[in-house]
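One protein chain is absent from this view; the other protein chains keep their places.
The chains carry the letters A, B, C and D, assigned in the order they are written, with residues numbered from 1 in each.
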C-alpha cells in the first residue's frame, strides 16, 4: 500500500534546512548543517521557524527532536510518507501531518507530498518530503515584512503554512477542473476510444485525492475549534477561514466525482447509441436485399417447366415486383422512424 | 475550480450602492458614492441598510469595512465569488455568505450569484456580485411601510433578505420542476437522441445546485438556533420558517436527483427496447428468407442428373414447399411471441 | 415545485367547519359559519375541537387565528399546501403539519393532502386541505363515547388525529404492497413492454412518498420525547406507539424501494435474456444455411468445365454433403449448449 | 404491507400456555387454561415464566394483561404480527418485540415469526405467534437445573430467551450462507437461466431479513446499556454478549447483500460474455461465406459473353481464389484474436 502511493511521490533527492528567527523588528536567516549548534538557535528570542525540505537524510529530524524534545513517535510519523493527515496534541506542542498537492506545470502532472508541522510555544518546525521550496513565498513575506506575519506569533506562521498547502489544493483542483471541462466536452461532442481510460484515470485520481483530503477536515476542525492553547484568539479566525477552504476542497472533489460518474454514463450511452446506428444500417440493408435475393434465386432455378420464364415480359415484371417490394420496405421503415 | 463555477456567473458590470435609514416613523434613501461621508451615515438613528450590487469596483467594500470596523478576512470572502455558503459569528456582527439563484425568464437560464450579508447592532450590509436589483421588493416594502418590516429591527431586515434568496431558490426549482416534467414526458413518450444530453445537463445542474444549497442548512440552522445575540426572540420564529424552507429546497433537489436517475434508467431501457424491436425484424426477415434462398439455390445447380428438374410439377411443388416453410416459421415465431 | 406536487392533490372545493365541545359527561356539536361567535365557543369548558376541511375559503383560518391568538406565520404555513411535515413549539400551543395519504378505492389512486393540527391547553384545531371527512371516525368515537377518548384531554385527541393519519399511510402502503406483489409476479413470469413504465411509476411514487414521510419521524420523535408540556404523562405512551408506526412506514417504503430496484434489475435482465434467445435462433439459422447456400452457389456457376456436374451421382453426393454439414453444425451447437 | 409479510408467516393453529415457577431449589410446571386461577400463579414465590405459543386465541393475552396489569397498547402490539422489533420501558416492566427466524429443515424454508417478551420484577411473559415450541430447550435447562439459569433471576431468563432468538438468526444465516456459496459456485462455473431468479429471491430475502434485524440493534443496545433497573449488574454482561451477536448478524446480512450484488454483476457479465461468443461465431461464419457466395453468384450469371466461363481451368482457379480468400480471412481473425 505504501508502495502504491509512494509511486506517485517525487524522489527525496537532497535535504535542505533553513532556520529563520524573527520578530516585529529583527530578522535572521541561516542554513543549518549537522555541525551547527541547534540549541543556540532554539533559544533565540522571537519566532523560530526551522524548515526542512527533502527527507533523504534524517539528521535534521534527529537534531530537531533532541533540541525541541519531540516524542519518538513523531519522528516515525514524519518519515512514514504514507501517513494519514492527522493532528496530535502533546503537552508542549501540536503535531500536524498534511498531504501536499501541487501541479507541476512543466511535466503537467500532479505531485503528491507530505508536510509535517510542529507548533511549539515559540517555534514552528516544518518537514516536506519533496525537495521543493513550497514555503518560499512565506519566507519572502517574512523577509520583506509584508502583511501581518511579522507582527503575529508562531501560531499565525503555522496558519500561513497550512493555508499555503490548502491553497495549492485549490490551484490543483482548478487545473483538474479545466481538464474535466475539456473531458466533458469531448464526451458530449466526439467520444473516442481514448476517452474511457481518461475518465478512469480521473476517477482513480479523485479517489486518491479524496483519501488525502477527507481527514483534513477534522485536522482543520480541531485547529479551528481551538483545542490547543498554543493558538491565540486573534489567530483563530484565520484557522476558521482555512477550515472553510478545506470544506470547499472536499465539496469540489465530491462534485467532480459526481460529474465523472455522470460523464461515464453519458460516454457508455453514446457508445451504445452509436452501435445502434450501425446496427440499424445493417438491419435495413440486409432486410431489404435478402428477400430480393430470394426472388432472383427462384427464377434462377433450372426447372424445365417454369412458365414465367417463357413469358415475354417476365423479366421486367419481376424487376418491377422487386422494385415495389424495395420501396414498400423503405416506406415501412420510414414510418417506423428507423431511417 | 473557481473558473468552473464563475463561468456560470454573470458579469459584474456596474457597482451601485444604496443606503436606507428607517424606523417606524422616518424613512431616508440615498445613493452613496466614494466621496460621500459614510461615517455620518453609519451614525444615524434607526436601522441602516447599505446595499451594494455588482462587485466590479471595490471602494464600497473598503469604505464599509473601515466605517463599520469589519475584519479584513470578510473583505476577501466577499470578493471571492466561489465562497461556500457559511456563517461566521464575530464579536459585534454576524457574517453570512449565501449563493443566490434566479431564473432569468428573458434568456431562459438560471443565474448563479453570491450574496454576503453582515448584520450589526443597528445596521445590515448586503453585497450581491450580480448587478441586479434582487432586493428591490424589500426596498419597496420599507419605502411604503408595508408589512411589519418598519416596526422591527435589523435582524428582521436580515431575515427578509435571506427569505428572498431562499424564495428565489423555490421559484427556480419550480421552473426546473416544470422542465423536469416536460423531460419525463419526453422520456416516456418519445425519447430522441437529444434527450440524453438534456438529462445529463439537468443532472450536472442538480450537482451544482446541491453544492450551493447543502451548506445553507447549517447556516440557517445556526441562525434559527439563535446562536447570535443580535437576533431577537420575536424574530427567531421567522428564521425558523426560513430554515424549514431551506430544508424543503434540499428535499426537492434530492427528489429531483432521484427522479433524474430513474429517468436515465427508463431512457436507456427505452433505447435498448427499441434496438430489440429492430433486431427482431432483422431476425425474422433473415431467418425466414435465408433457408428459402438455400432451397432456390439447390435447384439452381447445374448438375446434369437432377431428376426433380425434369418433373412436370417440380416447380409448383418446390414453390409450395417454400410457402409451407414460410408459414411454419411465422407460426413458430408467433407462438414464441416474437411477432 | 409547488405545482409539481399540487398536481397530485385534490381540488379544495368546499370549506366545512365543525366545532365539538366535550368532556366525560357532555357533548356538543355545531357547524360554524363566519357569522357565528367563535370567542364564545373558544371559552367553553371541556375539550374544544374545531375541524376545518377544504381550504378554499380562508375565513375559518382567520377567525381561528384571532380567536386563539395564533402567530401569522402559522396561517401562511397552513395555506401553503407544499409544506414539509414539521413541528413548531410555541409558548401556548404546538403546531404540527403532516401529509395525509389515502387510497381512493373508487378511482384506484392515492390522494395526497395536507393536515395541520394545533394543540392548545384546552383545544385542538385541525385543518385538512382536502374536502374529505377524514376525521369522521374520531367524531363518531367522541359522539358515542367509545374508547377512552372522552376521558382524556386534548392531547389524546391530537394523538387520535395523528394516529389516523399514520394508519392511512399503512393502509395505502398495504394497497401499494399488493400492487408491488402483482408487479413482481409480472416481472418474473411474463414481463411486457408496459412493465417498465409501471416500475418507473412505482419508483417515482415511492420517491414522493419518502419525501412526505421522512420528516414525519422527527415530528413524531419530538412528540414522543415529550418536548411540549401540553402532552401529559398518560398520553406519551400513545405518541410513542404512533412513533413506532411512523418508523414502520419508513421501513416499509425503504423496503419497497429496494424491492423495486431489484425488480428493475430482473426486468432488464429478462429483456436482455430474451434478446439473447432470439439472437441465438438467428445465429443458428444463419450459420447453418449460409455455408449450404454457398455450396449450392458453387454448383450453380456456369463454367463449361466443371467435371462434378457431369457425374451421375453428383447431385445426391452434394445433397449428402450438405446434409452432413448441417448435422455436424447442429451437433456442434448442441455440444456448446447453444440449442 | 401487513399481508405482504404475513404471507411468509406460519399459521397460528393452536394456542398453548405453559407456566413455570422456579427458584434455586424448587421447580413447578403447569399448563394453564382459561379456567385456571392466574392470580394465584402470579403471586407465587420465585421466578414465574408464562410462555404462550400460537396467538389464535386471545384469552391468554387478556388474562395475562389483567393479572400482571399490562397497558392496553401492549396487547395490540402483541397481536399485530407486523410489529417492528422494539423495546418499551414501562414503570414496572419492560416490553420487547422481536422477529424470530427459524430454518425449517423438513420443508427447507425459513419461517418468520414474532416473539414478544415482558420482563417484570419477578416474572417473564413470552408470546410467540407460531405454534412451535421454540423455547423448549430453555424449559429443559430449567427443569434439569442445567447451567446457571436456576440461580439467577427473571432478567437472566429473559436473556436466555433473547439469546435463543438471536442464535436462531445465526443458524438461519449459516443455512443461507451455504445456499449462497452454492449459488456463487453456480454463477462462476455454469450459470443457467434459473440462476437469476435465485439471486433475486436471495436479495429479496435479505431485504426482508435486514428489515427484521436492523431495529434489533437498538433493542439490544437499550438492554445492554442497562436502561432498565429490572436488569441486574451480573446479567448485563450477558446482554452485552447478545448485543455483540446482533451486531454480527447485521454484519453478516450486509456482507451477504454485498456478495449478492457482486454475484449479480458476475452473472450478467457471464451471460453477456456468452452472447459475445455466439456473436463471434456468427460474425466469422457469415463474414467468411457471404463474399464467397457473392463470387459463386457472379459466375452463376447467364451473360452470353463471359470469357472466364469458357476457360479450361476457370473453375479450379475460382475455387482456388475462394479458398485463398477463406484462409486470408481466418488468418486475419486469428491475428485479431477473434478466434
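Here is the rule we go by: a contact is a pair of C-beta atoms (placed from the backbone, for glycine too) under 8 Å apart; a residue touches a chain by one contact, two chains touch by 3 or more.
Since we're looking at a predicted model, the values are computed, not measured.
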For the chain that's not shown, point to the residue among D:149, D:170 or D:319 touching it. D:170
Tell me which residue among D:24, D:76, D:181 or D:227 touches the hidden chain in the full complex. D:181
Mind pulling the subunit A residues that touch the left-out chain? 1-4, 71, 73, 77, 82-84, 86, 88, 90, 193, 196-197, 200, 203-204, 207-208, 211, 214-215, 264, 268, 271-272, 274-275, 278-279, 281-282, 285-286, 289-290, 292-293, 296-297, 299-302, 306, 308-315, 318-319
Considering the whole complex, not just the chains shown, which residues of subunit D touch the missing one? 170, 173-174, 177-178, 180-181, 188, 237-238, 240-241, 244, 247-248, 251-252, 254-255, 258-259, 262, 265-266, 269-270, 272-273, 276, 279-280, 282-283, 286-287, 290-291, 293-294, 297-298, 300-306, 338
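Note that only the chains that are shown with their structure count from here on.
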Taking all residue numbers at the subunit C/subunit D interface, are over half used by both copies (same) or under half (different)? different
For the pair subunit A and subunit D, the C-alpha centroid-to-centroid distance in angstrom is 42
Can you compute the centre-to-centre distance for subunit C and subunit D, using the mean CA position of each chain? Integer Å is fine. 26
Could you list which residues of subunit C touch at least two other chains? 272, 279, 282, 286, 290, 293, 297, 300-302, 306
